[in-house]
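Every protein chain but one is kept in place in this view of the complex.
Which chain is which? They are A and B, in the order written, and residues in each are numbered from 1.
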């Protein structure tokens, strides 16, 4: 008798809850005066067929590379919501704080997304896209997976975004720019001897393996990744290596790349990183350190356009004689002013080459 | 009309603890199980209490098989007071005594159950403590709560497993007095595993001496306490004499000489 009361109370709550899942038949009233939308059907990064009521006038885009691409195809003004990390990296996005709908790629605030009433949500494959698709289904908001950080699917991603935003021509123009850079590099490094390179990403001794976009740009730039044959990389094909191994493999060029940030890096920060790199125990014996071939870069520049800009810079560092007539800074400036539509603060905020200081 | 233990054998793994124990306790009397550590007296109470299943042998009460009863029916017939019980939760005395009614009610206790609880609390003089948490009680008070629990269980047979070993002298005597009174006033048959021969001799009607899982001597304390037998069982010379109508056992203390 005494136990039935709480059970009944719990039962009442549950019955009410479960009733909500399927009892009543809810019919949506015909939306009046909505523009007869042209439907756009795309196949996304995960092979999903997604139907969007176009044209896309409001979009929520997660991941900074995707936001760069959307701006590069001239659709930046349709973006009404992004993740915090995109806004931190790209402060030139025309987004206010209350249009930030997630900190990173999980824990998306779906009601904030719904409140923005977007026509589409774009997120990369390492975001919680299944969950997002499920949660936003009830609002009729389609979810498109587009993975702009993956250099291997660059062409597909640009095509996909072109279709989604109805900007096929601009997408072609963006692709042509990328092709131009890649050709400049490819034709000049062909037949040259490769140079051993150690590429370090955000953390000390965190380097890259085949499969990573950074490995690809080393190869493209006529270099040779000193850890090319190592195994055991993580999901991004990155691996933390034994410091002694770097010394043993004796690279001729060392590159350390920061996380991307459009805000220019302070010269003192570059210098501190270079000092830290060259003073690591045993590193004085490395050829790159002896020859003063240690470069530090802001990923906003070197990872731009699926790392094409990075490949160009690296090629000029590895084979300066072959690139005497090429000015990589000009390409970077074009990317920033023409494709990102923001002011170029000068190359010194993004690239620190050994001769720069002093 | 008696509790009969018939050729009970029990072992922990390969270690034989009870090796054919047979015993009869008249209803309404107080019987002491005595013997050194490891003699099997505690185990015997647990077998009768239904905590352990014997390998062979039987227990009968008023001629009916006890071991074949279901757990609840068994628990309505035979109550058990363990040595001590540490309770890791805050429980009031009244709630602790109510546990004794577990075999009697279904989901929740009824009026009759609470009446039994109040009666047991009254019998053990715990009224002023009944709202107190048992973690705040002294050892003697906590032991009385355990006895009250067994009283509330309202059984015909009461088993006590060394209930006095943790108590000071006054509470030892009080507990034994109380159990003896219950056997007299309620006609309950009580079986106690106890260390102190003199306490057993003073309060119990029957004394059973166990050694290595067998009964060595049984009878009234005066019959059971035989100097030679006790010396053999405990490995210590004793003298047995009568004082104020009760037998009393005293060790004969020689110069210190550790055995073997």
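Definition applied: contacts are C-beta pairs under 8 Å (C-beta built on N, C-alpha and C of every residue); 3 or more make two chains touch, one makes a residue touch a chain.
One rule holds in what follows: contacts and distances are computed from a predicted model.
Within the choices "Iron ABC transporter permease", "Imidazole glycerol phosphate synthase subunit HisF", "histidine kinase" or "Assimilatory nitrite reductase (NAD(P)H) small subunit", the name that UniProt assigns to the complex's undisplayed chain is "Iron ABC transporter permease". Although one chain is not drawn, the whole complex shows that of B:7, B:174 or B:205 it is B:174 that touches it. Across the entire complex, the residue among A:126, A:182 or A:263 in touch with the chain not shown is A:126.
Although one chain is not drawn, the whole complex shows that of B:78, B:142, B:192 or B:233 it is B:78 that touches it. Here one chain is not drawn; of A:40, A:56, A:100 or A:195, the residue touching it is A:100. Only one residue in the set A:84, A:249, A:280 or A:334 touches the chain that does not appear here, and it is A:84. Along chain B, the points of touch with the absent chain fall at residues 46, 49-51, 71-76, 78-80, 82, 85-92, 94-96, 98-100, 102-103, 105, 107-108, 111, 114-115, 118-119, 122-123, 125, 128-129, 135, 138, 141, 149, 153, 159, 170, 174, 178, 181-182, 185-186. Summarising the interface, chain A meets the missing chain with residues 2-3, 5-7, 9-11, 13-14, 16-29, 31-32, 46, 84, 98, 100-103, 105-112, 114-115, 117, 125-131, 134-135, 137-139, 234-235.
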